[in-house]
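Pasting a structure here, questions to come.
Only one protein chain is missing; all other protein chains are in place.
We just call them A, B and C in the order they show up, numbering each chain from 1.
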Amino acid sequence: MMSGKEYLESLRAMKPSVYIYGKRDPEYYSHPAIAPAVNAVRETYEVAADPALDPELHVLAVAESDLTGGKINRFNKIIQSKEDLAMRMKLQRAMMRRTGGCFGGRCVAGAVINALWSVTFDVDAEKGTPYHARFRAFMKMVQEKDLTVAGNITDAKGDRSLPPHQQPDPDLFVRIEEIRPDGIVVNGAKLQQSGAPIAHERLIVPTTALGPKDEAYAVAFAVPGDAPGVIHVNDTACANAKFSMMDAEDIGNAEFGMHQSAHIIFDHVFIPNERVFLCGEWKASRDLVHRFSDLQRLASASCRCGHIDLCMGAAMAMADYNGVAGKAHIQEKLVDMSVDAETLYGMVAGSAYLSSPTPSGMYLPETLTVNAAKLYMNDAILKTGQRLAEIGGGILITRPTGRDLAVPKIGELLKKYHQGRAGTDTMDRIKMARLAESLSGLSGPTTILSVIAAGPPATQRLNFRLLSDFGRNRKAAERLAGVVSRK
Amino acid sequence: MMSGKEYLESLRAMKPSVYIYGKRDPEYYSHPAIAPAVNAVRETYEVAADPALDPELHVLAVAESDLTGGKINRFNKIIQSKEDLAMRMKLQRAMMRRTGGCFGGRCVAGAVINALWSVTFDVDAEKGTPYHARFRAFMKMVQEKDLTVAGNITDAKGDRSLPPHQQPDPDLFVRIEEIRPDGIVVNGAKLQQSGAPIAHERLIVPTTALGPKDEAYAVAFAVPGDAPGVIHVNDTACANAKFSMMDAEDIGNAEFGMHQSAHIIFDHVFIPNERVFLCGEWKASRDLVHRFSDLQRLASASCRCGHIDLCMGAAMAMADYNGVAGKAHIQEKLVDMSVDAETLYGMVAGSAYLSSPTPSGMYLPETLTVNAAKLYMNDAILKTGQRLAEIGGGILITRPTGRDLAVPKIGELLKKYHQGRAGTDTMDRIKMARLAESLSGLSGPTTILSVIAAGPPATQRLNFRLLSDFGRNRKAAERLAGVVSRK
Amino acid sequence: MMSGKEYLESLRAMKPSVYIYGKRDPEYYSHPAIAPAVNAVRETYEVAADPALDPELHVLAVAESDLTGGKINRFNKIIQSKEDLAMRMKLQRAMMRRTGGCFGGRCVAGAVINALWSVTFDVDAEKGTPYHARFRAFMKMVQEKDLTVAGNITDAKGDRSLPPHQQPDPDLFVRIEEIRPDGIVVNGAKLQQSGAPIAHERLIVPTTALGPKDEAYAVAFAVPGDAPGVIHVNDTACANAKFSMMDAEDIGNAEFGMHQSAHIIFDHVFIPNERVFLCGEWKASRDLVHRFSDLQRLASASCRCGHIDLCMGAAMAMADYNGVAGKAHIQEKLVDMSVDAETLYGMVAGSAYLSSPTPSGMYLPETLTVNAAKLYMNDAILKTGQRLAEIGGGILITRPTGRDLAVPKIGELLKKYHQGRAGTDTMDRIKMARLAESLSGLSGPTTILSVIAAGPPATQRLNFRLLSDFGRNRKAAERLAGVVSRK
Partner (left out) sequence: MMSGKEYLESLRAMKPSVYIYGKRDPEYYSHPAIAPAVNAVRETYEVAADPALDPELHVLAVAESDLTGGKINRFNKIIQSKEDLAMRMKLQRAMMRRTGGCFGGRCVAGAVINALWSVTFDVDAEKGTPYHARFRAFMKMVQEKDLTVAGNITDAKGDRSLPPHQQPDPDLFVRIEEIRPDGIVVNGAKLQQSGAPIAHERLIVPTTALGPKDEAYAVAFAVPGDAPGVIHVNDTACANAKFSMMDAEDIGNAEFGMHQSAHIIFDHVFIPNERVFLCGEWKASRDLVHRFSDLQRLASASCRCGHIDLCMGAAMAMADYNGVAGKAHIQEKLVDMSVDAETLYGMVAGSAYLSSPTPSGMYLPETLTVNAAKLYMNDAILKTGQRLAEIGGGILITRPTGRDLAVPKIGELLKKYHQGRAGTDTMDRIKMARLAESLSGLSGPTTILSVIAAGPPATQRLNFRLLSDFGRNRKAAERLAGVVSRK
């Protein structure tokens, strides 16, 4: 397994095309808009490689693989039991508590890997295609080399009311442009992909359930980050990213805690056959999207529990600095946060317990539960931010910057007027305020991004309409009301 | 195992003291205020005894016992695994969907049985007392004879701000009045106990964590319903009970669906030693109350899922009768109900998955999750009732009664003016409206009762204050903010 | 102006056809299912007639009329200014605080009177019809004789997705059956009408906006309660009404506090021309329904403020009896109730302040505000009930009845075990628990009824879709975003 240092070196060895704020940057991995995300991914390597760093987290981060017969990073593991789902859940929460922000979208990758694993199995069983064997070989390589994969989902989409083949521009969903004997050529883009330029491999799948006329859009494949025609444009419009343009001392937890994503353009990219995992099987897209979504909801909801944990911690610290730690209304808000975290965690655990295996042996969380968790999460994250902001106060948004504090005399006066309770350190208060600002979402979409990007609640609600056994419920009511006989 | 018929006969063979609306009634079991509850308990026997009645429910209702080595009713089973918790959860939801109301508080009994099982084990291990062996013998007898047990918890309590020993009247919590060589004499009352006069055995435990001066109140024991000095007063003040005073045809689902509870007065009752399971061990009360609560929350939250299922069913039927089944705002409300049911169910499943064994081997649901479920349930039940009422409309509360419909000419006019969509039956509409009224809580506390009686939310929230690992969260935040070193 | 006693005598002088629980009752006004409502209406007379009874309320209850030139009961007044709206608002809140329940639907009557006043004015202005003059004469008579009017709105409706003229049965909305030289014959029914058999006059108007083919349903008229063919069937299916069948001592506030409504059947009823106020003018129905609704929302939302006031009072009393008055979580709930009451009251006051005159001079509350109030009220009432129940505890639903308390020895034991904090009276605690049960909605639809009967929230929300100036908002956004020029 790779060490953190080896991960950094492996990035340096790649030569992907990455644009940041209008310029191509060959050393993109050390650019301040990207470095925090690289650091967070590095941490996923370090906790797995070094048992001493955080023994509790190490146990969660390492798994056995029956593909390689050895130890692998759990983020690359096929989910083969309820326990595997539970370990993911625990890993996501603990890892989030460690980095305070997205660790390169490794959760998304896990969801894509497992969805594709199970769907290729089903397609092959029905059609005799070679996709599952190809994907198994790909995943064996990924596990053995301990690579980071980025799952790429979200197409450009154009007019949201039209299916891919009806869009005026045919490229608004990634499509097969040409089928050659040795591979395919794809064209299109995936937007706002977390962890996009800092993973070794990209795994591309459709973003929506396709119809029979969308055959050209039913494509899944893997491509390394530096393949010809793959272009990354980092999201510097994102508020959080803009912080990176400021001096490091103003950022607070500059090491981690900044969400990073990029647009990826596939500019007529050739994909060799052994890396093509679906090619025209439009019917499979429904299962693929559904399984991906449910797996990703389990991961992101778990992650948000760790986020709320950190918000409680930051709130407690701010309350203490402000001299109000013991106040009843502060305590109430902390309890509210805890209730939200455990409600969410309980639902995720429930979806793991009620999970069931797909034909490939991959376990899928119970869909209604995990979608309910996603819906709950949307509100919980906003309320958590609001509670943290109410506890922390105005300093979360209006503080002196490092440059202001460095001005002679003025800096001293600013420190004087930002002191908190006697016995607490003013600079600690300012640092914690910056962390709280970031966690609360006041400085931008660190966490809100994925809440929204993971699909609007209307989509999650659809499941309840389709899957709730309304008919059975009506029968039970009719029996009780005496409308139909009880016997 | 008893058949439903044998259960009814066994009630007739008992001679408990039961007062209903100001009169002692020897045939209390057939009084209209009690009969629906008897019917619901009878159903718990029938589904277990007869596999053909409801095969799916039968599987849930029957369990293997390692006390008797044979099949028993699951409501009397010791919970010895995560699966046992999950089976309870499923049984509660399915049973509720069948009876549309409380089945004699058998969930409460299950919680008391399991809490006492585990706590007597712990007390004996520490003090060498004989309680667990006694209780094991009692439960073996209960399982073999297939008896119904009623758990009795809620004391009179007097001034809620004072512990038992400081109350001006010493009897406001059930207490040991006298210790004799062969047993003890107890005095006091348990109020509003579900299923109180219609169970064979009562199992009495303290309602609150006790202090060292409350030794006389640390008592647990079993007593049959017709023991001398045990007096039941049925709750006819309860709105729902009052319906029973009306003609049967007005009640709708007269067979089930009416909550029933009673006050039980222990008027200087002698309890022989072999039925005494705690006697002065005040320290054990904390664990006992905590374990009872968590087990009961798992059961009642599961039960509410079945309640919401029925509400969805009734809402669909009413919308159909009213001619608005397909409207978007109706569909939205049905989805809301389904989201609530699955959120609750997911949390309960999560608490089972995260459960852990007590020293006796009895499994306890994860406490934060199951308390979060209880808090969620409080609001969900109210909102469900509101949604059902909004869908059903005014007929849920103002309908002609059976007597009105029987008046010549007037009755025909009333039917004419209560017709719904062409092709639906007016009497079906009226019956379903009555069921919907009952389910929605508009006619009284069928379900709200247990929401409230199971303890105010403030109590459930306490757990979060006590058990949330706030300190760990603060440390994680401090590390990330750079307030303490990351290493 | 009538005294309370004269009102009672006037009811005795009428001979309406009233059925209660399957029997025609000539002394319906003293039947326990109706008497509390009669008492509440009597109170509206007494506070107006006797300044000494409640000076503050007297000022609100009496108004000057420019029809009669003298003092009248404000419930019969035409609303001619913002101040008139504000006085209504204050009267409703104060009156509710006095009776704890519906005072015979006099609010509904006020809304019908004023809507019809303004709409007949508009129709006459357009068409030269004589309706407004007729209605003016009718109202002068009502004011002079100080009569109670019941507004009758809600038709049977049948299939809710069909307009009146498409219903399979033509009578599912009240309709003009025949037009004669001297008047019209009407047929149909109005369901669940508050205060129906205990008012001197009924004022009938359509329940929905009508289309050109619904001409026969565009009818408004007045009819006395004992006119031939008018049949009342009291709503004894209603949970609250059933209480009245019990002994008075169990009811608690037996004098008031029980909602009452009835179905009214118009069985081929002749209406003389001078009492016909619309006859075929279907276009006017839209304004009529809209104005009625907005006026009624102002009244009912004000009334609910008084309801929440009482709930706060009952909650404080119960908390005190229970010994927990000072606890933080009790105080929080009281504050929550107060916030809800003042939010609602503020919105109603706002709708009065932003009101505008119709051509007749009648003032209409601002429609978006008053509909927002109605939507807020729906949730507020439910939450208030929940809070009161949580504070009050299980005694709100399970108490001994008066008959139980009268059993020798048993009654004494029941009192012993229902005592609260030392120094408080047990019977007071039981009485207050009964009031709290009623207010909280646990015993049935005292207040929920009108929340639902006043139309599902989907209807109120429609206004926002229709009336919000979405286009202007979009333009403002486009200007700011630079999509269109700022100039």
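The definition used in the following text is that contacts are C-beta pairs under 8 Å (C-beta built on N, C-alpha and C of every residue); 3 or more make two chains touch, one makes a residue touch a chain.
Keep in mind that this is a model prediction, so the values were computed, not measured.
Colleague: Relative to the complete complex, which of the depicted chains are touched by the chain excluded from display?
Modeller: For the complete complex, the undisplayed chain touches A, C.
Colleague: Return the single residue from C:A115, C:I184 or C:A314 that touches the missing chain.
Modeller: C:A314
Colleague: Quick one: which of A:M14, A:M141, A:A156 or A:A209 touches the chain that's been left out?
Modeller: Selected residue, touching the omitted chain: A:A156.
Colleague: Hey, which of A:H263, A:R297, A:K374 or A:R474 is the one touching the hidden chain?
Modeller: A:H263
Colleague: In the complete complex, the non-displayed chain touches which residues of chain A?
Modeller: These residues of chain A touch the chain that is not shown: 19, 21-23, 154, 156, 158-162, 168-169, 171-172, 188-189, 191-192, 231, 233, 235-239, 242-243, 245-246, 250, 261, 263, 265, 267, 322-324, 327, 329, 378-379, 382-383, 386, 389-391, 393-394, 396-401, 403-404, 406-407, 410, 413-414, 416-422, 434, 437, 441-445, 448-449, 452-453, 456-458.
Colleague: Need a quick check: the contact residues on chain C for the chain that isn't drawn.
Modeller: Where chain C meets the chain not shown: residues 82, 86, 97-100, 252-253, 255-257, 309-310, 312-314, 316-317, 331, 334-335, 338-339, 342-343, 345-354, 366, 368-373, 375-376, 425, 428, 431-432, 434-435, 461, 464-465, 468, 470, 472-478, 480-483, 486.
Here is the rule we use: only the chains that are shown with their structure count from here on.
Colleague: Pick one for the touching-chains graph, please: line, ring, star, complete, other.
Modeller: Graph shape, chains as nodes and touching pairs as edges: a line.
Colleague: On a CA-centroid basis, which chain has its centre farthest from chain C's?
Modeller: Farthest by centroid: A.
Colleague: Rounded to a whole Å, what is the gap between the Cα centroids of chain A and chain B?
Modeller: That pair's centroid distance is 41 Å.
Colleague: Can you give the whole-Å distance between the Cα centres of chain B and chain C?
Modeller: The mean C-alpha positions of chain B and chain C differ by 37 Å.
Colleague: Which residues of chain B are in contact with two or more other chains?
Modeller: 434 - these are the residues of chain B that touch more than one other chain.
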